[in-house]
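And then chain A:
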Amino acid sequence: MSLLLALLLVPVGCMLVAAVLPSPRAILALCVAGAVAVAGIAAVLIPSALEAPVFAIGRQLMLDALSAYNLAIVMFVFLFSSVYALRYFGPAARDGSFGRGKARRFGASWFGFLASMILVLVSNNVGLLWVAMETTTLASALLVCLEFDQPSVRASWTYLMICSVGIALALLGTFLLCGEARNVTTGSESPFLWTDLSHVASRMRPGGVKLAFLFLLVGYGTKAGLAPMHTWLPDAHSQAPTPVSAVLSGVLLNCALYSISRFLPVVEGATGGDGWAFRLLVPFGLVSIVVAAAFIAHEHDLKRLLAYCSVEHIGIIALGLGLGGTTAALFHTLNHSISKMVAFFCVGNLARDHGTRDTRAIGGLLKTSRLAGAGLLVAIFALVGMPPSSVFMSELWIARDGIAGGHLPAVVAFLLGVGVIFIVLLRPILGMAWAPAIAGRATVRARALDWPLIVLPLVLLGVLGLWMPEGLQDALTRAAAVLGGAP
Partner candidate 1 sequence: MVDGLVHVALLILMPLPMLGLINRVKSIAAGRKGPPILQPVYDVVKLLQKGAVYSRTTTWLFVAGPIVALASSLLAALIVPLASTTSPFGFPADVFVFAYLLGVGRFFTMTAALDTGSAFEGMGASREAAYAALAEPALFLALMIVCIPAHSASFSDAFASIPAAGGLLRHPGLLLATLSLGVVLLAEASRIPVDDPNTHLELTMIHEVMVLDHGGPDFAFIQIGYALKFFVLGAVLVHLVLPIPASGWMAPVLFVAGQAGVAITVGIIESFMARLRLTRVPQFLIGACVVAAVGVLVLFTGGRP
Partner candidate 2 sequence: MSLNADLLLLLVIGIDLFIGSTGRLGARIRACALQGLVLAALPLAIQGTGVLTGGERVLHTVLAVLATLLLKAVAIPYFLMRAMRQSGVQREAEPEHSLHLSLLLCAVLVGLSFWISAVMLPPPEAGSSPLGVPAGLATLLVGLYLTVGGRTELTQVIGYLVLENGVFVIGQRVLGEFPLVVELGVLLDVLVAVMLMAVLVAFGHRQDPSAAGNGAATPVGGAR
């Protein structure tokens, strides 16, 4: 059995086991163990995949440089979130409010979610990619409504409805694209495989391919949270349990964006490489940044703030791809995932300590919950692009590549948008940090497990901001080579 298949089957196996395990604590432990196991397999696979694509089951599954890079991010965030889930649900599991049914539901959907995300990344078949993408929606919708109370059910409903409809449009786009490809494939070439699609791309009719890509962009763009299709995102990300929010924001959006970006070289091949598909991403990216800025300014719910911040960063990544900074956009994907994950961990701890997520009702952050407060502050600083965080570096790269490509107006709009978000996002956070503590709230000591969860990624962000390791640079270049870039 190939390792690539194992990468898929291990989470599926964990899912089945989690559905029958008797104790909530055992399920939480399984979450960590399973994540470690899958991450181990991925760690073995990724270096070889960066060299040359790895195939399995005929050519249905494929891990190439781009998917390997994304897989690394997924596994990193997922591993940390699994540990955080242990930390997050642990007390509730002890006092019984995280019961057996809920734990089984969580464990099964957690691994189902992981399996479907991995399938998105390793699928070489565009149809299978769609199936996997819809499965991530289903699994994560189950996670969003884990609490099964009114707001979470409402959020889960909105999420499921909007994303399902959006993704149905992506299915149409997939069919249209494969229909075009079917007309030009010969012999053993399949119109459904990435590897063959990129070969036959230059023979396809540009008109049909453009139409198909529009549907794909709108469809998967809904899932990626690109404005104006982002309306489900704040509700779903804020109502989900915090470990789930971290994965939703940190990597699920990336997976959707990955699906879009995979189609870029195919469309470019069919339209003669004039950058039509890349240019299409620019307005979506800019609108996402502007919309996020507008909503962040009026938001008081911490998790919703972070959710809108995700809309912004997905917009930045799309913009980076569109402006020709493919490498920078991929680097930004990594930086956003790490910083957003830490931010959610801190918010989760704060919300538990203070019993609320309202920024106006929390004060004296640095005094009452020192680690989570400081962690949140640093993470937000990173998210708004303060040097020396690596987010600053990747945003700088995107701006530089944009200017080099002659897209000055777009870059100016981008910098303005990011500047506005700098102000409106820091305002409530700084307020929380330096406002006097609300009377009667005791100082909460962090647990031992919190330290590595929060400090380690933040250190990583700082290091990446100052020094780019040789290996990462190499991986970025290889992954970007799969996509090509806007001319």
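Selection criteria: all candidates are chains of the complex that A comes from, given by their letters.
One rule holds for everything that comes next: a residue touches a chain if its C-beta (ideal position, glycine included) is under 8 Å from a C-beta of that chain, and two chains touch if they have at least 3 such contacts; residues count from 1.
These numbers were taken from a predicted model, which means no experiment stands behind them.
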Interface partner of chain A in the complex, by touch - 1 or 2: 2
Interfacial residue positions of chain A with respect to candidate 2 in the complex: 60, 125, 127-128, 130-131, 134-135, 137-138, 141-142, 145, 147-148, 150-151, 153-158, 160-161, 164-165, 168-169, 171-172, 175-176, 178-180, 182, 192, 208, 235, 238-242, 300-301, 303-304, 348, 351-352, 355-358
